[in-house]
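Scroll down for the structure; my scribbles are underneath it.
Missing here: one protein chain of the complex. Every other protein chain is in place.
Lettered A, B and C in written order, each chain numbered from 1.
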Amino acid sequence: MSAELKRLREEVAALHAELTRYGLVVWTAGNVSGRVPGEDLFVIKPSGVSYDELDADAMVVCDLEGNLVDGTRAPSSDTAAHAYVYRHMPEVGGVVHTHSTYATAWAARGEPVPCVLTMGADEFGGEIPIGPFALIGDDSIGRGIVETLRGSRSPAVLMQNHGPFTIGTDARAAVKAAVMVEDVARTVHISRQLGAPLPIAQEHVDALHDRYQNVYGQAGGNA
Amino acid sequence: MSAELKRLREEVAALHAELTRYGLVVWTAGNVSGRVPGEDLFVIKPSGVSYDELDADAMVVCDLEGNLVDGTRAPSSDTAAHAYVYRHMPEVGGVVHTHSTYATAWAARGEPVPCVLTMGADEFGGEIPIGPFALIGDDSIGRGIVETLRGSRSPAVLMQNHGPFTIGTDARAAVKAAVMVEDVARTVHISRQLGAPLPIAQEHVDALHDRYQNVYGQAGGNA
Amino acid sequence: MSAELKRLREEVAALHAELTRYGLVVWTAGNVSGRVPGEDLFVIKPSGVSYDELDADAMVVCDLEGNLVDGTRAPSSDTAAHAYVYRHMPEVGGVVHTHSTYATAWAARGEPVPCVLTMGADEFGGEIPIGPFALIGDDSIGRGIVETLRGSRSPAVLMQNHGPFTIGTDARAAVKAAVMVEDVARTVHISRQLGAPLPIAQEHVDALHDRYQNVYGQAGGNA
Partner (left out) sequence: MSAELKRLREEVAALHAELTRYGLVVWTAGNVSGRVPGEDLFVIKPSGVSYDELDADAMVVCDLEGNLVDGTRAPSSDTAAHAYVYRHMPEVGGVVHTHSTYATAWAARGEPVPCVLTMGADEFGGEIPIGPFALIGDDSIGRGIVETLRGSRSPAVLMQNHGPFTIGTDARAAVKAAVMVEDVARTVHISRQLGAPLPIAQEHVDALHDRYQNVYGQAGGNA
């Protein structure tokens, strides 16, 4: 195993702790993957394994068809969706799937999260879009993700009745998007419970998104 | 004490930590039990003991009438309900009872949780049903659980005005169902606060449930 | 300092950790006190001290007029209310005050929490009552607590626009009531967000409360 792959296994394993830290997952219901730089491979969580037991060795490696290439366990049941995204979006280096509560609540109504927060403009550049209803078991989920996100500024899609998938240039960026999609979905939900949030003018959304993506310094982080 | 019984005491004690980890219980208000394989006995939490003090030695063993067989403390006040389930559902190896917030909120309205999430289809195969109002102190609660769950695909019943009881092939599976019933009850509640969640067609519910129960690999887990 | 007093200082200090564990308090906004058995004294939290710094030595001792008798810091700003309760309710051995979110939300509307959960019947024997609006600085708060709870089955009162006060035979029982009042207030709130919870017949409330208070074994605990 190359040093690069070892490092990626460690990183992807460790990033699952961010999903539990922010309460985005229960039991084993969420997963992170990261593309192996320069190879048609990605590292992903094994299926049905508790977050407490995840370490670099437990991670599995798949090719871009979702076939197991390295590892002793079955890959996540969402592997086909991750693989589809890596196959069709070469700029994507990380994918995350959760069933985080508020994002999934919008998904169950098939309703995009409107852009009424500066944080929403910063991170998503507009509303957070809904993807189609899709059954697990073939390419439907992956296709729905790619068709929704290709050409969108949003790194997150809310798959209808299912939950959010997020992408990023690497696994860490996709995890950040998963954290942010839940935070924005929650705040907008709560705001709307007592009335209509004020819209942000499109030119302001554009200005915020542009600055956030292009100006911010180290790690591309905010605050 | 047999090695098997010792292991089961440890497992049942440890599984209570999952109830606190996911915020399903406060104070001492929830309990896990597990059937002793091949014997008419089960291991259960003692009554009124803090989750911090639970270890294998604190657990008690009861027969299927709910009588204390081994242990120095009184068994959980819900022991009769657990015993009734073990007596009448030989396929059940674990039972869990909590008062988790969102599941209990649906129970207080006597309203089943509709199946509008793929996770709901996966885990419960349809809506999460309501059981009757029943007083503690005789077989009423146990009977209500068994009558509701026998023949249902759901491993969870919301006892009216009371809270969820879940079952599984072993204690761990019943704990997983307790975690999932709260997660699904919460997400559907929140979704419905701002409008009507979209239904999932019955054929899709069936397809999701069938695949989830039969295809998934190691540990039967999702993701 | 007697061994008894030392033990009580330790117990009261430690019980504050239950307030933070269950999210009932932020910053320094909540307090626990316990009566010194056989003496006209009680142990209480000092004012404005972080929960991280609370230990037995930081606790202060007051007489039943609320005067500082032992300790190097000023007693909690709520000391007069605690003292009033100890003076007028000799059966009370512990008092707790928090601003826990859901209990305070009912208090802000001046609306008692209806008894629609078996846990509410068990712990409170009916609805959780509202006390009057009262300013801090004289006996108003204490008087409002005592007038509301004297003759009530509930160990908790929601002081209007303010928050819950709870009592018990000792400090631990009052803390348990503070945990339970928030749990019941939260679950009933959430249930009512989507419709009307089903009432529990008065005879069932009585039966549940009677059994819970009189039958349950070790530590008087549930589950």
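Convention: a contact is a pair of C-beta atoms (placed from the backbone, for glycine too) under 8 Å apart; a residue touches a chain by one contact, two chains touch by 3 or more.
Small disclaimer: the values here were computed from a predicted structure and weren't measured.
Q: Which of the chains on display does the removed chain touch in the whole complex?
A: For the complete complex, the undisplayed chain touches A, C.
Q: Among A:Ala29, A:Val60 or A:Leu117, choose the residue that contacts the chain missing from this document, as touch is defined above.
A: A:Leu117
Q: Would you mind spotting which of C:Pro46, C:Gly66 or C:Gly168 touches the chain that isn't drawn?
A: For the chain that is not drawn, the touching residue is C:Pro46.
Q: Give me the subunit A residues in contact with the hidden chain, please.
A: 22, 116-119, 176, 179-180, 183, 186-188, 190-191, 193-198, 200, 204, 207-208, 211, 216-223
Q: Could you pull out which residues of subunit C are in touch with the chain that's been left out?
A: For subunit C, the residues touching the absent chain are 25-31, 45-49, 73-74, 76-78, 97, 99, 101-102, 104-106, 108-111, 133, 135-137, 160-163, 189, 192-193.
Criterion: only the chains that are shown with their structure count from here on.
Q: If you average the CA atoms of subunit A and of subunit C, how far apart do the two points sit, in angstrom?
A: Roughly 44 Å, centre to centre.
Q: Counting only residues that touch at least 2 other chains, which ones in subunit A make the list?
A: none
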